[in-house]
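The complex appears here without one of its protein chains, the remainder shown in place.
Take a look at chain A:
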């Protein structure tokens, strides 16, 4: 049976949907209708493909990590180099697409939420290119731990608003962006950075990110004559993972593993792994696995990586978990950090701490797979933004 989700109302099985205040229901309907028309419009698709090629620099390479393969002593390790995209992460695939939507809808102002700052930078970048006003909401705590990205956004002409409510992280930034959108809905387009939020966002962000998986299908056939045996990607909200996984869902022979942020351990309260240790609930406009207490209050999360520090996850991941098509696991801060150093030294590639989570799990999988197996890891972003965090954690002053 062919995988065909979401349904027309944005449901992935029991997940997804539209759980927002009435004021946003009509704007969401209009967005879904506009997207539905544009996704089939050859001119729009040509413009999008052109931007992805000439502005983002796609296709991103599928790189054979020979030294890592030898070190891990098992499967052939391939890296999907989303770190080589313009702005240094997969996030730009989506902002290019949504900004084109905003332009076609006649909006003059875009807003975005950001955790690590990668989506904020990608939004500010495309806003600069299209001459749109851009406001980025960022948790006050993230503003401190990701200061280089804050400065990049300001250089690009965006206004960065530190969000001081709640836990002062990504979830609170998303609340504040929703409040802005409800207030300025006439001229503003909300560029959501991950496959969460109300329908149609989980679907349209997935569609824009699926270029990752489509390229991997073609590149795998080109480089080793068949599809990979396994795919591994980190999951915060889950946009890089869904982008890699989605084109493979009907290829049942390809195993897929999503890696959540286990923080100080999923048996402690200090993690950000709702699929591994949470339960279904409603947050930010959709039903999905979340981290909440017995009263339904959203719990504070912890991860060394700001981009994974989120108590929810895209609803499609919840569905892929329940259906068993994707396996979800978690790795700790320490494991991610070790993988960060290993990749940096073994291949000369500094990965984002988010992506390092995928490597930390892949290194556990690789030995059990023979050398005739091919394992693709999504290197979702580069780690320049994280060097200050890592130096601080390791007691080094820069």
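We take it that a residue touches a chain if its C-beta (ideal position, glycine included) is under 8 Å from a C-beta of that chain, and two chains touch if they have at least 3 such contacts; residues count from 1.
As a working rule, contacts and distances are computed from a predicted model.
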Absent chain [UniProt protein name; select from "Polar amino acid transport system permease protein", "Iron complex outermembrane receptor protein", "Sulfate ABC transporter ATP-binding protein" or "Tryptophan synthase alpha chain"]: "Tryptophan synthase alpha chain"
Of A:34, A:105, A:185 or A:346, the residue in touch with the unshown chain: A:185
Per the touch definition above, residue among A:25, A:66 or A:391 touching the missing chain: A:25
Residues of chain A (touch criterion as defined above) contacting the omitted chain: 9, 17-27, 165-166, 171-172, 174-175, 178-179, 182-186, 281-285, 287, 290, 292, 294-298
